[in-house]
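My structure is below; once you've seen it, I'll send some questions.
All protein chains but one are shown in place.
And then subunit A:
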Amino acid sequence: MENVTPDEKAPVPAKSRGLWHKIVQQRYLLLMSMPFVAWAFVFSYLPLWGWTMAFQNYRPARGFFEQEWVGFEHFKSLFEDPTFYLVMRNTLAMSFMGLIAGFTVPILFAIIVNEVRHMALKRFVQTVSYLPHFVSWVVVAGIVTKMLSSEGAVNDLLLSLNLIDQPIQFMAQGSWFWYIVTASDIWKEMGWNAIIYLAAMAGIGPELYEAARVDGASRVRQAWHITLPGIRTTIIILLIMSIGHLISIGFEKQFLLGNPLVSDYSQVLDLYALNYGLGMGRFSFGTAINMLNSAVSIVLLLLANGMFKRMSKESIF
């Protein structure tokens, strides 16, 4: 976008007239975008006013000017709370694991599906694989806990293969919790996430593959040298965007799959904000947590964007 050639710039006589001219020229486009700008303003920027709550001892009944201002008090108690560091660790661990698995598995899957030449089979596999995306986490969590319970399918299988002689309590092992969450996430979202890569792959010109075949490249070689570079832009943009969401991973999975035995591993930031903020009626404390959350997200996003810009010239801004 920035690479405007010099000769296009040349005929502009005065800057201000040029801007006005451009506005008039694009008036319909601008008009059409107005509702969306307004929408973004109302739903994304206006609520930021609520951040003032983080610096008050907010009480719902009082007006804005009657609130008691406490400065960084709530941030201080947040940083003094050891639980905060624990939930931060869990949040980052689970989101990094999700990020790594969430990028490798769907891409691999997309490549494999892409290689299937039988159209009906390909469509069938694709449909079946993305169906779990539409199943709610409540149901998925139910299935996972049932499968992993002491009389569940997994234990039955392991017992019948004589790999173990006592059923394993999968859900009671704190250190396994992160893996269980990541694995169920992969099961649920793999097919859905692969769709966008499959779409990107469909855009790669067939002549590239033909040329490679002429040169004697195997299918693995073709995937490595043509398919993967062909979807690189898509991968990087999605990666940057998900890094921005690293610490706001939600809490449904952890909330539904967790239990008291694994709470050291299952508590995440959003759940902490809910339990210690809203759940206790400490609105200001909850706001402070979410402000911090947003700040960290922006920093992560900028870092990732800058890193990729330098490394590969791809970035979202």
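Everything below uses one rule, namely that a contact is a pair of C-beta atoms (placed from the backbone, for glycine too) under 8 Å apart; a residue touches a chain by one contact, two chains touch by 3 or more; residues count from 1.
Throughout what follows, contacts and distances are computed from a predicted model.
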Complex minus one chain; that chain's UniProt name from "Extracellular solute-binding protein", "Cell division protein", "Aspartyl/glutamyl-tRNA(Asn/Gln) amidotransferase subunit C" or "Methanogenic corrinoid protein MtbC1" is "Extracellular solute-binding protein"
Of the candidates A:T52, A:Q67, A:T145 or A:S248, the residue in contact with the absent chain is A:T145
Quick one: say which of A:N57, A:S242 or A:S315 touches the chain that got left out. A:N57
Across A:T52, A:Q222, A:S263 or A:S315, the one contacting the chain not displayed is A:S263
Those residues of subunit A that touch the unshown chain are 39, 57, 59-61, 83, 145-146, 149-151, 167, 169, 171-172, 199, 202-203, 259-261, 263-264, 274-276, 278-283
